[in-house]
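Omission of a single protein chain aside, the complex is shown with its protein chains in their original locations.
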Amino acid sequence: MKARLWLKIVAVLVGLFLTVPTLVVIPMSFSSSQTFQFPPSGWSLQWYENLFTSPAWSTAIRNSLQVALVTTVLATTLGTAAALGLNRLTPRVRGVATGFLLSPIIIPNILIALVIFSAFLRLSLNGTLIGIAIAHTALALPFVVIAVTARLQGMDAALQRAGSSLGAGPFSVFRKITLPLALPGVLSGAILAFVTSFDEVVLALFLQSPSTLTLPVQMFNSVTVQIDPTISAASSVMVLLVSVPILLAQVIGARRGKAGRQ
Amino acid sequence: MTTGDGRIELVDLCKRYGSGPLVVDHVNIDIAPGEFLTLLGPSGSGKTTTLNMIAGFTDITSGAIRLGGSDVAPLPPHRRDFGMVFQNYALFPHMTVAQNVAFPLRERKVPKPEIARRVEETLRLVDLAGMGGRRPHELSGGQQQRVALARAVVFSPSVLLLDEPLSALDRKLRQSLQQEIKRLHQELKLTFVFVTHDQDEAMSLSDRIAVFNAGRVERIGTPAELYRDPGTRFVAGFLGESNLFTGRLRPGGVYEWAGHKWAVRDADGVPAERDLVVRPERLRLAAAPADVPEDANSVQAKVTGLYFQGTHLRAELDYGDGTTGCAVLPPDSVTGIAAGSGVTAYWRPEHQVLVTPPADPHPNEENA
Partner (left out) sequence: MPASTQPVDAPPPAAAPAPQPGPRTAARRRRVAALLLLLPACVALFLFFVLPLLNIVVGSFTDPEPGLGNYVALFTDGYTLAVLGRTLLVALVVTLAGLLLGYPYAYMMTLAGPTTRAVMVTVVLVPFWTSMMARNFAWMVLIQDGGVLQKLFGLVGLDGVTLLGTTTGVALSMTQVLLPFMVLPLFSVMQQIDHRLLLAGQSLGASRLSAFRKVYLPLSLPGVVSGASLVFVLALGFYVTPALLGSPQHALIAQVISVRTRELLDFGGAGALGVLILIVTLIALAASRRLAGAGSAVAAHAVAAGGDR
């Protein structure tokens, strides 16, 4: 069928458009040249070596991990609690509260960056890792709320009543029934929070100081401030680190079909 | 946490949401220990709200609930010591069947070996021996509901609350589980409070039925009592089928409807607005007026449909004046009667019953 053929061709082209450009970073990361010349003229592992040994880059990695971990803990705790609270509200109030909690998603990041920059300037939080973590928590919070809320909404409301009727007090119900069932949502919210923070460029850029560079900022500077091809090694690592789990998850999910739980 | 002997008293119970109308309107019910009482009514009649108040999931607006003689209002649900079975089973999906059933025992800090013994015993009671290791989603609807029952009785509460537990099941399954529930009631001798909108279910399972209408209990009685003597038009229509005539009771033991005059026994001679109800199985049909016995009450009718139903014959009747009804007859009594023909329907006066129509919004000169 002619239409189908065209459709397939377009889909393949779009798929290539989505993936191929990014793949450029992989051969780049093995380049022996000191510039961003592509295709590379020679091959070397120097950039990977630099990525993990140079103080600038390893500090950046460490900073990013620290900030992301703090953000994950904060956002997941606050967000899960908020989602649980939302669940108990009457619908009208819930709508308003949800809108409030999700507001950071709607505001463009550049505006958030401007806003937080000016506020943190006054609070002397500029140029501190904890400042970046706080800012990232505000960004990540909505995603945790969404992930946990989705899970809670799929939960039968009668389950908590059943627990009560069987003698479990409110805390017991929470610990033994609500929390275990909400856990997948909490976990996926935590992962979202981590990735949001780890990959965040704009806020980290605004709040940076020479000693508090995160990995994305280091990468940004290695293009704009001082050419440093280590960025290609960093990029390749991140691309591969993310692609493999996602591909696995999708294929496993496809094979299991719809038989899995919920 | 105790409900004592299983006696439940609902005293002048009321529930109102915000400033709206009363959803539960001065309900008074006294449930004896070990009784199987059904709260029956259409959706929105307040029966589920009442059950939820007994459970403690819904706050009481006014009135009192006493379990085992003591007021339970200050007690949260988890301290009221009752078992509950929900419409959608509410089994914990992240636990096995055995863990589900063991849950209330663990909450009560029962020692482990004892838990295992009681779980096994209770699973056997509901015919699910050996299924302990399964997960809820691996079971059929009927099996899941039996797990729910097991879980609700394993800790020997004195009261079991059941919230339309069979509504999610298909007809055949429903009937077999009805028998399960009846059997459990007889074996365990707990007080059962059962909510349903299905009158067949209510009649076959209950010791007594409380019929709810718009938040009020219109009538309480045994199934037989309610069937024979519904008391109000609503109960007559809700419980079983009826031939209902809206006329007047006249002085001297006469009931008047659309020009007909029927004999009424044991009348106190006080004229009143009443409906006259005859159950379908009490009606007989005569092809000719001459075949009607002397002392029977009778009315002309047109047969609008005749259906053979194996064990009986069902005749749909139109009495004119917008009133219709039906008769249930022995299967071989079809002489001279066909769909479309005119017949005389008759019944003995002792087989009729008078019921009260709904209250007039403008109370008038009742006993004029």
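Going by the order they are written in, the chains are A and B; count residues from 1 in each one.
Operating definition for what follows: a contact is a pair of C-beta atoms (placed from the backbone, for glycine too) under 8 Å apart; a residue touches a chain by one contact, two chains touch by 3 or more.
Worth saying up front: this structure is predicted, and the values here are computed from it rather than measured.
From the options A:Ala11, A:Ala157 or A:Leu179, the residue with contact to the chain not on display is A:Ala11. In the complete complex, the hidden chain is touched by one of B:Ser45, B:Thr58 or B:Thr122, namely B:Thr58.
Mapped onto chain A, the interface with the missing chain covers residues 3, 7-8, 10-11, 14-15, 17-19, 21-25, 28, 36-39, 74, 77-79, 81-82, 84-89, 97, 100-119, 134-135, 137-139, 141-143, 145-146, 170, 192, 195-196, 199-202, 205-206, 216, 219-220, 223-224, 231-232, 234-236, 238-239, 242-243, 246-247, 250-251, 253-255, 257.
In the analysis below, only the chains that are shown with their structure count from here on.
Computed from the mean C-alpha positions, the centre of chain A lies at a distance of 56 Å from the centre of chain B. Within the complex formed with chain A, the residues of chain B that make contact are 1, 55-57, 76-79, 81-84, 86-88, 90-94, 103-104, 107-108, 137, 151-152, 155, 161.
Taken in their complex, chain A has these residues touching chain B: 156, 158-159, 161-170, 172-173, 176-177, 180-181, 261-262.
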